[in-house]
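Missing here is one protein chain; the remaining ones are kept as they sit in the complex.
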Amino acid sequence: MSYGERRTDLAVEARELWRRSAADTDALAGVEAFESQEEGFGVTTVQVLNEEGQKKLCKPIGEYVTIEIGALLRREEDAFARAVGVLAGHIRSLLDLHGDERILIVGLGNSSITADAIGPEALRYILVTRHLKQQMADKFPGFRDVSALRSGVLGTTGMESAELVCAVTEKLRPDRVVALDALASCSMDRLCRTVQLTDTGIVPGSGVGNHRAALNRETLGIPVLAVGVPTVVEAATLAIELAERAGSKNLDPSLFGESGDMIVTPRDIDSRVHDAAKLIGYALNVAFHDKLTVDDVDLFL
Amino acid sequence: MSYGERRTDLAVEARELWRRSAADTDALAGVEAFESQEEGFGVTTVQVLNEEGQKKLCKPIGEYVTIEIGALLRREEDAFARAVGVLAGHIRSLLDLHGDERILIVGLGNSSITADAIGPEALRYILVTRHLKQQMADKFPGFRDVSALRSGVLGTTGMESAELVCAVTEKLRPDRVVALDALASCSMDRLCRTVQLTDTGIVPGSGVGNHRAALNRETLGIPVLAVGVPTVVEAATLAIELAERAGSKNLDPSLFGESGDMIVTPRDIDSRVHDAAKLIGYALNVAFHDKLTVDDVDLFL
Amino acid sequence: MSYGERRTDLAVEARELWRRSAADTDALAGVEAFESQEEGFGVTTVQVLNEEGQKKLCKPIGEYVTIEIGALLRREEDAFARAVGVLAGHIRSLLDLHGDERILIVGLGNSSITADAIGPEALRYILVTRHLKQQMADKFPGFRDVSALRSGVLGTTGMESAELVCAVTEKLRPDRVVALDALASCSMDRLCRTVQLTDTGIVPGSGVGNHRAALNRETLGIPVLAVGVPTVVEAATLAIELAERAGSKNLDPSLFGESGDMIVTPRDIDSRVHDAAKLIGYALNVAFHDKLTVDDVDLFL
Partner (left out) sequence: MSYGERRTDLAVEARELWRRSAADTDALAGVEAFESQEEGFGVTTVQVLNEEGQKKLCKPIGEYVTIEIGALLRREEDAFARAVGVLAGHIRSLLDLHGDERILIVGLGNSSITADAIGPEALRYILVTRHLKQQMADKFPGFRDVSALRSGVLGTTGMESAELVCAVTEKLRPDRVVALDALASCSMDRLCRTVQLTDTGIVPGSGVGNHRAALNRETLGIPVLAVGVPTVVEAATLAIELAERAGSKNLDPSLFGESGDMIVTPRDIDSRVHDAAKLIGYALNVAFHDKLTVDDVDLFL
């Protein structure tokens, strides 16, 4: 890419960037993608098939499902319940649920920064059942054993999120981990309008440019689903994009050097994060507890 | 300006922009500015003297004092107490305090959006005394009568901030109003590193592009001091700046059209807002209550 | 009463106390009461008819409707929607709504104290429409003009709640005011299990024993509905009750003298306050916006 590195956590964008930068004749071998419409929502599935694909997209081998939730944000009729259904279906599928799996849901991110609060906000909507199942297992048929953890932030805990999640996973021995986090996009149009589900796990805070330990099957020993919502574009990424569109060749790469680390977010970030977090929370409940409906969740919360 | 309108709430930046855009020989009549160092902090005072100056800078006639608090953020020795002292001095001066004035402090902005939370955050550090003075006036010599109001946000109150502040001002009849708010800058380097004090008041939410009723001497009938901290650059302003630096002539003005309203903030916005809000809160306490020190404020909070 | 003053904000309890203390043959003239079942909830209406009744119950002349929501707390089938319907009906009736009245909803109480947070918590569920109606009045047929105000607390504002509410009422000129607050009961069994609606208004913080200005038709000039939930029993009231039940005659009245002001609350006060606040918020929405259902409210929040 001629203007340096754009930063994105979305496989669907990484694929677009690769295609824009490559010559027309290049094949994007090692990566497959297909699009569909589900209940009125656009769904794009990107599969990184092998190491060649991994190298090209800089994304681990695995499946990435992106669901466009713009219809939800326009508050179309029944949009919320339909979006919950679509997400719940993909969550069950990517986690390969078929029995009585025990689930640990982790909310990553910093609740003091609105754009980083998707994880902790979504936890507010989670129906936690582990303690109930342990006390009266037979009273809750159809409910999976679900526990939840806020990872907090390094500056106030002194622990990396991955350290805490590893510690708890070793102790509780769940069958699956779900990690919720805010992501970085390279397109302002996708901010808070997309949910990415992937079975490749996540590097906590990767959206904020720190290299940290991953949460994935390799590090935790069990399947890890990452659920992410892009809430920021890095200012440096925006600058590259703008310069490219402007046809300029002489953008000074040190332009952001003095200003430190800047991010671009929607002005109404609070209501957008609220909407996305609620959607994710409800979808996880419906995915994990058989026969539960959106109305049931309303009743409990 | 060749690339449309940059948005800034800082008089010191409006002056810079005017000078950049004007021919060398143009005089910026109607505006005076001077710089100084106070206790190690850079202080710039811009005076808009008349209608010509007002028109050029798009800022009302009056005085704008900008204090650079970068030294504070680097946690230099005694920086906090020194910054409190510098601010408190200018607050007293701009409000023309000399007796037993009663003060209403208003925290504008949305506490759910980190970058907009300067006002409500600063209120957490305010020593409110009105109720104590009313009950036992003679027990608190040297303390002014201070009350505080969170204006809330339109979407959750249904009221413009100015409506609420007018209502309370008419009821309480204070002698001075201080309005605290987050501002928009056109420079990323100034974000959370500058405090602007002005006797011209403020248009609440002007930083977010809505045209709303002003809080100033004309609308409230008493002197109004606005204390603001720039926390965001509008993405459109950033784009203009970038295009200009890149020497590009063909930046598409509709570039941000689809993306809605975007803002640029520092990634560590939470700790920066905390630091600035604490500084402002302490400075107001020290300005209004004679002989009070930073240590005294620590004791009460 | 032989053991001093029990404290209650509930008319239904004041009536019980009077009857217990009075001789069998005394008539409680000036007060009428009747009980009914509505949608499975027990409803008691107490009418204080004249000054004799007012003096006996120490409650202003007017109507007091008490709804027992225990069934809701047991999470019975459809209980939430049924309770919302019952409350909404009484809210409309007590406020004498028949046209396009503009409503100001005030959340009294201290959000930092769980037991006092009913008011501010309930506001979180309110659909505010005043700003929308003002901008596009004809776009919202069937929706009344609703605004909302958190009164804050004296220690952080320096203003009595009544001062603030008066100021805003004078400015906005609504047709009705609804005041939400936590109440004191004299029975632990009623804590968070009862909602009292009354057209007599409220003295903010009366539940906490301070004599403050009232919010009622007399002070505000318009009908005022108070919606309250008992969340505390004063420790002194509990002591009186216990002593009476124990048949003791020698309870030391100074027993609580040294300990300062103590209150009794349920241990799970957080979830009980949450449940009651949500119920009240939904009921107000359904009462004020014609044809709105519980599901509609879920969609907007």
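Letters are used for the chains, namely A, B and C, taken in the order the chains are written, and counting of residues starts over at 1 for each.
Operating definition for what follows: contacts are C-beta pairs under 8 Å (C-beta built on N, C-alpha and C of every residue); 3 or more make two chains touch, one makes a residue touch a chain.
Since the structure is predicted, the reported quantities are computational estimates derived from the model, not experimental observations.
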Of the residues A:L17, A:A79, A:L164 or A:M262, which one touches the chain left out of the display?
-> A:L164
Who touches the missing chain here, C:N50, C:S112 or C:Q134?
-> C:S112
Contacting the left-out chain: of A:V12, A:I67, A:V146 or A:L284, that is A:V146
If you put the missing chain back, which residues of chain C would it touch?
-> 110, 112-115, 155, 188-189, 191, 208, 233, 235, 238-239, 242-243, 245-248, 250-252, 255-256, 258-271
Absent-chain interface residues of chain A come out as 123, 126, 128-131, 145-150, 152, 154-160, 163-164, 166-168, 170-172
Name every residue on chain B in touch with the hidden partner chain.
-> 75, 80, 295, 298-300
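As a convention for this text, only the chains that are shown with their structure count from here on.
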Can the chain contact pattern be summarised as a line, a ring, a star, a complete graph, or none of these (other)?
-> complete
Inter-chain centre distance, chain A versus chain B - centres from mean C-alpha coordinates, in Å = 36
Taking each chain's centre as the mean position of its Cα atoms, how many Å separate chain B from chain C?
-> 40
Whole-Å distance, C-alpha centre of chain A to that of chain C, is 43
